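The structure follows.
Yeah, one chain of the complex is gone here, protein chain that is, but the others are all in their spots.
Entry: subunit A
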Amino acid sequence: MDTAFAERRRRDLIVAVVLAAIAATVPLFVKDVYVQNIMVLTLMWGALSQSWNILSGYCGQISLGHALYFGLGAYTTALLFTKFGVLPWFGMLGGGVISALIAMALGYPCFRLRGHYFVIATIVIAEIGLLLFHNWDWAGAAMGIEIPARGDSWLKFQFPRSKLPYFYFALALACVAWFVTWWLEDSKWGYWWRAVKDNPEAAESLGVVVFNSKMGAAAVSAFLVAIGGSFYAQFVYFIDPESVMGFQFSLLMALPAVLGGIGTLWGPMLGAVILIPLTELTRSYVGGSGRGVDLIVYGGLIIAISLARPQGLIGLFSFKGLAGLFSPKRKEAVR
């Protein structure tokens, strides 16, 4: 019936498989641990941003409080392991479920808010979460939790001697987040979410239950972000409230999607591939002396990209996008 559409869907899937396969072979050539570390972070932030994109990009409910779910994932895994000896794999699942439930509980009052008021609410709630963990003695309070290293183990998801297992897990996570987005994009939920973003009143008149759509998006989004948080805890071995729930994490989840193309399938990954290495490289080459030059460079680049491509870099990846960049009409289109 609609072959062009089916073809585009198939092409997206094939490109993703090819890219994932290429990414999987990179560590065979790149042995440098520092670079491997950057690759792990890039994939992790790509996965997180992809998850954030489900609620904020597709469904249009801009959240700047997703650090809460990231932190909940990290804390659930770390606490279950250190206090009760529960394996991180179960902790990961537990963290995901807890985050999804909390996202829905918070969504119940917050999804009545619109636009900026919703954004402010997400920021405030994440800050409250941060303060609670700061003062929660059982959870290590401001001191944080150290995850005891017991040698390489897939069971305990610990690999003190190698980055590779982390790399492959992060790659798998990025693939899962991408695939979930791909799959949801052409489902009832995907259409409902975009309709809710564009015009809730019209959506309602077409049988879309707006409130349930937002709840669904929030749950999926929070679940995936929490898995990322769990992974991060295992990756760094030590967590405290600031290092997993700070406001900067919420921003770092939003930025790749916003710069790459918010509400698009490829935007978050593209944004992460550009932004995360940039962050790390500016930090190590021009930062580190406390003058914050790295942040100035980083901030400047973000401003440059947003001015040149306010609709996201992903638009460049079509012929029309490339042509548009050089056409005199560009400014008009940008407004």
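Following the convention adopted for this analysis, a contact is a pair of C-beta atoms (placed from the backbone, for glycine too) under 8 Å apart; a residue touches a chain by one contact, two chains touch by 3 or more; residues count from 1.
Here is the rule we use: contacts and distances are computed from a predicted model.
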Chain left out of the displayed complex - its UniProt protein name, from "Succinate dehydrogenase/fumarate reductase iron-sulfur subunit", "Putative dGTPase", "ABC transporter ATP-binding protein" or "Quinol oxidase subunit 1"
"ABC transporter ATP-binding protein"
Of the candidates A:F70, A:F118, A:W192 or A:W266, the residue in contact with the absent chain is A:W192
Residue in contact with the excluded chain [from A:G107, A:P165, A:G216 or A:G263]:
A:G263
With the full complex in mind, choose from A:V26, A:A105, A:A149 or A:V209 the residue touching the hidden chain.
A:V209
On subunit A, the omitted chain is touched by residues 1-2, 4-5, 186-188, 191-192, 194-195, 197-199, 201-210, 263
